[in-house]
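Got a structure here, written out as structure tokens. Questions coming.
All protein chains but one are shown at their positions in the complex.
Our next item is chain A:
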Amino acid sequence: MVLIFSASLSADDGNLEYKVKAGYLYNFTKFVTWPEITGATFNLCILGTDPFGAVIDPIEKKSAFDKPIKVIRLDEAIFLSGRDVKIHCRILYISHSSNPKTAFEKLKIGSHATGMLIVGEGDEFVAGGGMIGFVNRDGKIKLQVNLQSVRQTELKISAKLLEIAELVKGGIHD
């Protein structure tokens, strides 16, 4: 174990986790189907302190559903106050710094949530009602999916994603 996975000190590898997560986020645009996409861009919103930094920016060179992907960093206070409803986030990434519970409460009331894929981190995220969560399993980033949460929306997640994901129960209404 020690020999195979000798601990690394490379500054570069610190980002590896978020590079993988960014890879997943782009993959979601291929393996999740949304209801009709309105607006000129496919918006990927990050709520709370942005853990990706520059790692996520090259995604703006890509497109999804024939629309350029746009990264929008949302201010938590403004988002929770409800003044941001005009922005149609197709993917909402709730960072560690935010309290997902408060965000879920907010999204439950907001009618725009039906076409929004809610992504976050850690074991509690999906059990608490998030749709897709990133979890670290022995040094690898795996997905957790809460199908109950997904079914309350018009989103469809392809079997390709589900087959590598852990399916978790639990919801906003619990």
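Note that in this section contacts are C-beta pairs under 8 Å (C-beta built on N, C-alpha and C of every residue); 3 or more make two chains touch, one makes a residue touch a chain; residues count from 1.
In this section, contacts and distances are computed from a predicted model.
According to UniProt, the chain absent from the figure is "TonB-dependent receptor", selected among "TonB-dependent receptor", "Sodium:solute symporter family protein", "Sarcosine oxidase subunit gamma" or "Branched-chain amino acid ABC transporter permease". Set against the missing chain, the residues A:Lys19, A:Lys70 or A:His88 yield one that touches it, A:Lys19. In the full complex, chain A contacts the hidden chain through residues 1-14, 16-17, 19-20, 22-24, 26-27, 31, 54-55, 58-59, 61-62, 135-143, 159-164, 166-167.
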